[in-house]
Structures are given as structure tokens and as C-alpha cells.
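Shown here: the complex without one of its protein chains, the others still in place.
Letters A, B and C name the chains as they come in the text, with residue numbers starting at 1 for each one.
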Amino acid sequence: MSADIPILAANRVSDRAKKTLDIVKQFVEERCIPADPVFAAQVDAGGDRWDHHPSVIDDLKEEAKKLGLWNMFLAKGHYKEGAGFTNLEYGLMAEYLGKSRCASEAVNCAAPDTGNMEVLAKYGNEAQKKEWLQPLLDGKIRSAFLMTEPDVASSDATNIQLSMKREGNEYVLNGQKWWSSGAGDPRCKIYIVMGKSDPGNKDVYKQQSVILVPANTPGIKINRMLSVYGYDDAPHGHGHLSFNNVRVPASNMVLGPGRGFEIIQGRLGPGRIHHAMRTIGAAEKALEWMLLRINDPKKTPFGKQLKEHGVIIEWVAKSRLEIDAARLVVLNAAIAIDDRGAKGALKEIAEAKVLVPSMALTVIDRAVQSFGGAGVCQDTPLANMWAQIRTLRLADGPDEVHLQQMGKNENKKGKAVSAKILRQAEITKDLFAKYGVSLSHIGPKSKL
Amino acid sequence: MSADIPILAANRVSDRAKKTLDIVKQFVEERCIPADPVFAAQVDAGGDRWDHHPSVIDDLKEEAKKLGLWNMFLAKGHYKEGAGFTNLEYGLMAEYLGKSRCASEAVNCAAPDTGNMEVLAKYGNEAQKKEWLQPLLDGKIRSAFLMTEPDVASSDATNIQLSMKREGNEYVLNGQKWWSSGAGDPRCKIYIVMGKSDPGNKDVYKQQSVILVPANTPGIKINRMLSVYGYDDAPHGHGHLSFNNVRVPASNMVLGPGRGFEIIQGRLGPGRIHHAMRTIGAAEKALEWMLLRINDPKKTPFGKQLKEHGVIIEWVAKSRLEIDAARLVVLNAAIAIDDRGAKGALKEIAEAKVLVPSMALTVIDRAVQSFGGAGVCQDTPLANMWAQIRTLRLADGPDEVHLQQMGKNENKKGKAVSAKILRQAEITKDLFAKYGVSLSHIGPKSKL
Amino acid sequence: MSADIPILAANRVSDRAKKTLDIVKQFVEERCIPADPVFAAQVDAGGDRWDHHPSVIDDLKEEAKKLGLWNMFLAKGHYKEGAGFTNLEYGLMAEYLGKSRCASEAVNCAAPDTGNMEVLAKYGNEAQKKEWLQPLLDGKIRSAFLMTEPDVASSDATNIQLSMKREGNEYVLNGQKWWSSGAGDPRCKIYIVMGKSDPGNKDVYKQQSVILVPANTPGIKINRMLSVYGYDDAPHGHGHLSFNNVRVPASNMVLGPGRGFEIIQGRLGPGRIHHAMRTIGAAEKALEWMLLRINDPKKTPFGKQLKEHGVIIEWVAKSRLEIDAARLVVLNAAIAIDDRGAKGALKEIAEAKVLVPSMALTVIDRAVQSFGGAGVCQDTPLANMWAQIRTLRLADGPDEVHLQQMGKNENKKGKAVSAKILRQAEITKDLFAKYGVSLSHIGPKSKL
Partner (left out) sequence: MSADIPILAANRVSDRAKKTLDIVKQFVEERCIPADPVFAAQVDAGGDRWDHHPSVIDDLKEEAKKLGLWNMFLAKGHYKEGAGFTNLEYGLMAEYLGKSRCASEAVNCAAPDTGNMEVLAKYGNEAQKKEWLQPLLDGKIRSAFLMTEPDVASSDATNIQLSMKREGNEYVLNGQKWWSSGAGDPRCKIYIVMGKSDPGNKDVYKQQSVILVPANTPGIKINRMLSVYGYDDAPHGHGHLSFNNVRVPASNMVLGPGRGFEIIQGRLGPGRIHHAMRTIGAAEKALEWMLLRINDPKKTPFGKQLKEHGVIIEWVAKSRLEIDAARLVVLNAAIAIDDRGAKGALKEIAEAKVLVPSMALTVIDRAVQSFGGAGVCQDTPLANMWAQIRTLRLADGPDEVHLQQMGKNENKKGKAVSAKILRQAEITKDLFAKYGVSLSHIGPKSKL
């Protein structure tokens, strides 16, 4: 709620955003969270979890549009198609969206569509925008982003191997993709595919292209859906797809051949903030459920309610502290993007990317532990949230890759910092002379 | 430096403060840090480490005054005597002060004088201010705050036992105090003493008073000085004092009898922010020294410089991330004090109090480990910084006391949050009916 | 393998056990682990995951019997029905069993049957043994242990509420049970049920009884099966059952009314060691998979195989160290049970119970992280192992309950230890006098 904005950020949030934030909160808490079990029940209701779409989502989307909650993720000043909020402002909203399975989709702010819409809005030509961006903006279709591959370390995107060969007016695609999130959904109509169009280029960052591939193009096969721990995430899902002589018009190329890296880099900044803020929301939700549990008068191991056990209260305190610290880190990154663009905010974005999922996993796991058996099963949202967020330590590059990059960037200061410390030591020498003292040592003066 | 202000806070810092911040940085890096070893050498130079005062400090104080760096800690809007900066603005300066042993004292912003000056400015009468506040503001004398006692758990101040008995126009003090920081300094002229003047009062928070006791009052004995790990912190030091029929005029009482709690609570907020920001500075310094070490071309275990070892680079990255996150937490608390006063910022202050020392200890310990033997001895500032900061997890209440308080405060939401979740479950039931589905369960349908 | 027995334990393992251990290892690695995906495929193969039993298990059981691998868990000296191995010896075997989903069941050493057979062997009368123990020992039926209840904090077993009322020659049971593991299996024929037969008894440890309930008794309903991080564990499963006027002959009572506590306590010791050693095996398996990954020549992020990254190598080292330490703790507990019985080994058992699952979760999570996406999905055994072991921090009482108990037990030494330290201080005083020295203090001698 607008009253909960950290004081450090409050003066940067417009009144309009504050009002919208209040509406988002109410919509999430009163409409979306209660709908989450209905969504799950509707997925279960048919025989096949993948061939039908829960109608509750469509009703929520209608409601959201009427409330004016739609496409808030497209940041003011960067996209004309959006709702006109800054990354900071949308970030605060995304925290609430992160508390519900249904909420992001209900307000048309769900990944991977958000990043895909950004790509199309930023890099697509008019024909591409008309055919794919508009229905996405309208929430009529969904999309997938196909980058990761099973046989290489694709956290390093230069390793990507899916082949794109030009033949006449077409590109012919061959290869495999996995972790193609959303590919299971019957409404998913368009794949944005990263592949290698120029494997011989000496510049390893110019070998890749991004091309638009309609989901129903012949030659595409969904081999299987991947589970996340034991969850299938139907009907959205995570596909393992193979491309076998898949032909698409050359005009489907985005921005131009060899510009794939440029596109995926532009895609990452705000999306990481969205993920991070939704994850903050999930952590808040876990803490709320933990409070529910520890105040349950029926749960009195050894004669005391859980809230009377000091260890549990310390978990509550640490969770509060860790969530609050992480939120400030994400909001700082959001403002950095607002002010300097994603390229000027790399450090701040990386800090949020690495810090938030680990923090949330810790908080959620405490909540699981406080629930006991109810925490690991379907009776709380906790186990599912944990599994979803666990993937964020891997997606878009594992933590360790980001930490190495952050460490190397920090170490660029090494030379200047070393020079400074040595210069300070020189000044100290002069001061020793001036004050007539010398290096003081503990020790056996008699032996000197 | 003003360019390093986190973007989240930057628009709240005045141009004047930014200019001053740049001067502080230069003064600390070029004058104070080089003077630190001189200070240590001058303490060592005499036979007795406790009977003389390093002259380098006096020279730095003169210099600081000329640069306009004096009493910046007294916050704008709260004290008329100060330099007119907000807690946020001074907090940013305090980070630099934390990088040098000499710096805080050089600009007259050293604990415990800062808190003591706040007490006198806020609660002292005119006579008290004239006699003690003015020379403290001028940097002519120093002071100590005597609260902690050896024989009780004084993290809970109701346990304090030093007796203050009214006899005619005097109070007679009997008891013991320890961790009386600064009491070793020959320039320390005034003790602000917390004691029990009304032990029979039914309100346990009205039994205590605070009284001003000149250091040379008969009956006071410094039994010994306490070490911190192996450091004596001479000439400042941490005294264990006994009071044996120490008589002071009743007019030395601050604010009035029974108002001790009120005074110590008013003293804590900003001081915790000062400590926290200086600690951030110490952590930054440790990271700088770590960079010095890992870029040292002479240190090449197993053929590689330390900076080429992935584990070390990850330490650098984590340190950068953890420092940055902690800094945002402190600055958020500083702004909360600026906007709402210390009483309205209890949560934010507590978060900073608990988070920062643990973070800094971790960062410094990594730096120690990267230095090997040089890290634990006098050849780097690291071991000494570690020992100093380790006490912050104990001082003003151990972490665990604060965590219990924070957890209980957070748990006050428990009832409302529980009601909300149960209400959401009710709505879900209605939705189940509306959509004609029921709770979905994994399991053996044939047995249902 | 017998060659891998920690040297500290090696001289307590008989040659016969060493030979069997080698056979167990070969059976697990060459027969059971390859069969695990077949088991999963057979569960999937039908439309309903709960109504059929994978035939691969039956073939493995035949094979195991021929190899002489059967009922090794029943400890020598405690049970005449078993294979004659000590808890230490079986513990070493259980480590290998823990590497495969199928192995424990294949050698008739799977929970909860193991604990249930122990109960029947130790406390059952001849009729009970003949009807239920023998078919369990033969591997012809399976069983479940029904203790945990959804509406109470059943980590404290005095809270258990399922009502057992005597009516004539029968007991009538009413209430609910959950986490009834194995209840989903069509071969599960007998429930061992803990309930409250004498709620008014002043001794809260004599209110409970344990009774045998055939699974097909009218009035029992499996409401649903519980998931564990999305896994259903079919066909075994974890049931939520309701008892509605379920009638069983009074002769089904085990040991006698009011002796439920006695029975469940006798059941816990060895079972915890079995779980712990299987978990050690799971951790070893995770480390093996991690080695597979980091030596995969196709996975070369940023031009280096994962094994060349220092951070990863440190994970390998820490995993090796942590597994080895945990194994010693479990083996120490196993020997303690062998030598002193479970009651005399409470401390050692509790240490193993608390230490091992946390250790294994850490090791497995490192392996997950090193795999990236493959680690969280069905392509490795890691995610599933993690989920299974996560429940061990909750089952049989959460870690925190055990830690409180362990801490209180340790603190029983407090009085004696305090007396010792104070006595030492008295001797020191005498020595001060003898040597003519006094307490040394850092500090200002001039002020003393």
C-alpha cells in the first residue's frame, strides 16, 4: 500500500502511482489471492492439464481493465504503449503482484510476455508490432522466449547453437530449446527465438540473431514439459522443444541479422527488477503465513504457542529485516534504471538479481519449517513459492556468474585504491618525521 | 564522495551537504588516515599509555575547524548548536569518518561526546549548558556516559543499581560502572551518570535519574581499564569505575529526578545511525585493503595473483553487495529520523543497529583471511577494526534483545494478517461454488 | 563398499558384514539405481498413478532374496527375526540403500515397514505377529504408521486427539490422521494407529494407546494425498485419512491400553539412524552427480569447464568434508545403540537426527546449482531427493524441538560446571598469594 513505501523512496512516487498502488493492493488481496486455488482447481478439472485455460483468469482480466490496471510494466519515458509509471512505481506494484499466482497475468504484466513486449516495442518494425505486439498488449495471446539450450552452458549466450540458415526469403531453424516458459499454454502463439545465424563471425557477439516464430510453424515439436521440483506449472509450463527444418520468412528477423546480443541485453534490466519485486512480495506473503501459523491457538507444542518461542520470534525479526533490506536494494536499482537507463544501472541490477532470491528462499523456508508438514504440501502456498523462486538463482545466469562479474567490476578499482593506500603510507612517513615518532611495535626492546 | 551517494538518497541531499561531503572525504583520506599510525605511535611514545594526549589530534582539530568541519552531527531542525545538516547528510559524512581512528575526534563528532552533547543540548539547563556543553562543543574537554554495570544484565536498564541518595542539597552516589568509554582520557572532565534515585517507585521506568558528575569528584576510583580483545584503546579506554560516597550538588541533576529513562531513550536514535554509518565506512576500508592485497603482484600462491582466484572474487562481490544493502538500510533510518523523529523511526533504527555490525564483521574477516598473517597483526587496520566493531553487537543491548523486540513488534500484525488470510479463504469458497470446481487434490480418486 | 568404511569404525565391522556390504553396493549401483527411472515410468504408465504397483520392484525383491539381502535392518541382539547385523553394520548398508528409490524396498528395509516390524516384533503378541509381522517380514504386504494429526502440534505427542473408545470387545476410532506415509499403496494392508484411549488420565503420557487397524476396515476414508514440493510419491504417497466410527477388535491393541508412548519411543532410535544413513547416501549421490556435471566437456561457461572454477571446487571440498563428518556422527550413534540400547544413546541419536538432513540439503542444493535448469527438473535425481530430505527436518519433530531438548540436556551440566569454574578461581587466589602477584589490569596506574 502506498503507506508502506519505504521512506527513502516515498518522495519519488507520484500521487497517481500511489493511488494505483492502493488499487493494485486491493485487487491482489481481495480478488487475485482468493482466485489462486480456483485457478489450480480449474487446471486439475479436465483430464489433461495442458489443453484448457482456467476461465477465472479471463474474468480477472476483465476486472483489471475496468480498474485501469493494465500494462503498468512498460516504463514511462521508455515506452509510449504503457501506463506511464516509472520503474520505481511499477516495482512497488509488482511487489503486490508477486503475492498471487493469478495477479500478474490478470493485469497483463506476466513474464515472459512483459520482456517480449519490451523487445517488440523497442526493436520490432511496424508490421511485427501490428501482428504480435498489439494482441500481446491486449492480452489476447501469450508468448515465449526461446533462448536456453539443453546441451550447452547457455548462461554464456555465446554458446547458443540453434542454427538459423538463410535460404532465399526464409530462415531455416534447426536445434533444441528448453526452459521455454509458457510454451505449454494453448494461448501461446508466438516464440521469440535466439539462434546462431552467422557462426563464422569473428566477433562472437555478432553471431546471434533473434527471429519471430509462430508457435504453429511446422517442424516444431514440444518433446516434453519440464518440472520444477515436482510442479509442472500447467498450463503455462516449461517446454523442451525441438526445431526440425522450421521455416520462417526472413522478414520475421528482429532488428536485423547479427543483432541478437543487443536485443537480449536490452531485455534484461527491467525484467530482473520485476522478478525481484515480485519475489519480495512472495517473501512478504510467506512472512504473513508464518504469522498466521505462530498465532494459531491450536498449535501449542509443549504448552506454548509458537509465537512464544524465542527462536521463532527471532526468525520473524530476521525475516522482516532481510525483506526490508532487499526491497531497498531493488528500489535503488529501479531508480537507477529510471534515471540512467539499464546500461547505467548494471551494478544495482546485479545486486538485486543476486540478493533477492536467496533472501526469499531463506524467509520462505523458515515459514515452511514453522508449519511443519503443512508447509511442504499443498495446504499452504509456501512449497510452491519456494520451488518457483529457487529457479531464479539459475535463470538468466546462475548467481555465481553474476558474482564473478560483480567481483571483477569491483576489482577494477584495485589499482587506484592500492595507489591511494600507498600514498597515505607515504604521508604517514612524513608525519612520523614531523612529530618525531616512529612505527610503534609491540615487542622485546631489549633485543632490538 | 557526493558522487557515490546511492541514487535512492541523492535527491534528498542539499548542495551544501554535497560540498561538505567532498571536503570531509578529502580531509579523511589525505589528513586523518595518514595520521592514524602517528596517533598510535604517540600513545606508545611515553612510558604510560594513559597519561598523555597525542598532539596530532589537536593539529587535526585546528585544521578541521578551518575547513568548516565541526559538530556536523547535531541535526538540523533538532539542535540550533550544530552545523545544520540532516541526519541523512551527516550520516553520509560519518561513513567517511568511520575510515579513520582520528577523524571523528578531529571534527568533534566522536562518541560518546556526540550523544552527551545531544543530552545536554536537549535536556540541560542553562547553567549546565554553559559549564559543560560549551567546552564540549568547542572540543576543549571530553566526556563519558556511565550506564553499564558489571553485576547486572544492564541491557535491561531497569536492572541498573548505582545508588543516588538525596542528602540535603547533594546527591550521594555509590556503586560501580564499567565500559565507561573515554574515561581513561586525561581530558575527560565530565561523567553523565545513570543511577537509581527512587528504587521504591512502582513504575520501574521512573526509578532512574541522570546526573552530571565532574571526573575529579572525590570518591571516584578507576579500578582498571578493560581490554577489547587485546586492545586497550588508550588513551580513550573503557573504564571500570567505583563510586564510594561521591557527592554532587543536586543542581547537577538533568531534567529532574526520575527522568533517567526519558533521557537515555532520547539519546539512542541518532547515535545508532552514527555508529552504523561509521561501521559502513570501516567495511568499505576493509574492502579497499582487500583489493590492495589481492592485486599485490608479490603475492602469487600457486602461480596466480589472489584476484585470479574465483573464491576471492566472490568475496569481493559479496562484500560490495552486502555493504551497499546495509548502507541503504541505514540511510533509510536516517531519513526516518529526519522526517518522523527517533520515536517514529524505531523499526528502521533497530534494523540498522542489528544488520550493520554483523555485515561489517563478515566483510572485515574476509579481508583478514585474504591477508593471512598480516591481517591479524598490526600491519593492517583490519584486526583492530574487527575488535572495535565486534563490541557493537553487544553495546546498547545485544543483537538478540533487539531481535526479540523486532519480532514481537512484527508479530503485532499477526491478528490482522490471520484474519485477512482466513477471509481470503472464505472468498475462495464462494469462487469454488461460482466456478463449479472443488479443492483439487493429488491422489487416489478411486478411494475417495 | 567395505573399503570405504571410515577407519574409526572399521574394526567394529565383522567380515560377514563387510562381504554383505560389498554385495549391497553392487546390487544398488548395478540393479537398483538403473531401475529407478523404470519404477517412475511404470507409475506413470497407467491412467491412475495410485492403482497399480510397478513390477520392477517385485523382480528386484526376488533378486535381493537370492543374494541374501533381506531384513538386514533388524538388529543383531535385539531381534531374532533379522539378518544378524549390528546397527553399525546395517547403517553402513543403509547408506547405499539411500542412493536409490527402489533399493530399500527391494531388500525389505523400507520405512515405515521397518519401524512397524520392530514394533510388532518387540511388542506384538503371537497372534499379532502371525497375522501381520510374518507377511511384512516376507515382503508380501506393506504397512503405515498413523500418528501425526492435522489439527494439533503433534510433534508433541501428548496433543494427539484421535479418539479410541472401548465398546464391548471393540475399540471405536474417530478422528483424522495425515502424513500417513505409504497409505496410498494398494499393497498397504495394515495401519498401526496411535490414539487417545484414556483422555482423562492424570499422567499425560498414559492417555495414549497403539492399535492395529486393517486398511480395509469400514469407516476409514482417504480424503486425499499430500504432495511434497509438488511430488506425490505415488504409489506410496502420504495420506490424509479420516476415521469415522472405525471398529476394531480389542485384541488388536498392542501391549495394552495406555502404553502408546512406550511403544512410539521404542520405535524411534534405530529408525532415525536408518533415515540418517540413507540421507548420507543421498548426499553422496548428489556429490557424484555434481562431479558428473563439472567434468562435462560440453559445459564450458566462459571458456572453462566447471571443475576449473575455484568456487565450484570449494563446493566439492566442503561437501566431501561435511558428508564425512556427518557420517561419523551417525555411525557413533549406531554404535551407541548397539552398546547401550536406544535409551542410552539419546544424545548421539539426536545429534544425527538434527545434523544430517541439513547437511544433505546443503550438499544437494550445491549440486542443483551446478546443474542449472537440469538440477531442478526431472533430468537429475537431485530435486526429488531434496524434497524428500526436506521433510526430515520436520518429521518425528522439527529440528527446533530437538535442539531445545538437546540444549536443556547439556545445560544440566550448568551447575557442576559453574561450581568448577568458581573453584578454579578460588585456587587462583591462593596462587596469587603464593607467587606474590595480583590481578593484572591494563590501565592507568597513575589513577589507581
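For the reader, a short list of remarks on this structure follows.
The rule is simple: a residue touches a chain if its C-beta (ideal position, glycine included) is under 8 Å from a C-beta of that chain, and two chains touch if they have at least 3 such contacts.
Remember, predicted model here, so these are calculated numbers, not experimental data.
Touched by the hidden chain within the whole complex are the displayed chains A, B, C. Touching the chain that is not shown, out of B:L67, B:V172, B:V401 or B:L439: B:V401 (per the contact rule at the top). Considering the whole complex, the residue from C:D185, C:E348 or C:D365 that touches the absent chain is C:E348. Set against the missing chain, the residues C:D22, C:E314 or C:D396 yield one that touches it, C:E314.
Touch with the chain omitted from the figure is made, among C:A35, C:A183 or C:I280, by C:A35. Touching residues on subunit A toward the chain that is not drawn are 48, 50-51, 184, 221-227, 232, 237, 239, 309-311, 314, 441-448. Mapped onto subunit B, the interface with the missing chain covers residues 148, 150-153, 155-156, 159, 178-179, 226-232, 238, 298-302, 306, 309, 311-312, 368-369, 372-379, 383-384, 386-387, 390-391, 393-395, 398-401, 403-404.
Where subunit C meets the missing chain, the touching residues are 6-9, 11-12, 29-30, 33-38, 40-45, 55-56, 287-289, 291-292, 294-296, 307, 310, 312-321, 324-326, 328-329, 331-332, 335-336, 339-340, 348, 351, 354-355, 378, 400, 402-408, 410-411, 413-415, 417-418, 420-421, 424-425, 427-428, 431-432, 435, 437-442.
The rule is short, and it goes like this: only the chains that are shown with their structure count from here on.
In whole angstrom, the spacing between the mean C-alpha positions of subunit B and subunit C is 47. Residues of subunit B in contact with at least two other chains: 310, 314, 441-442.
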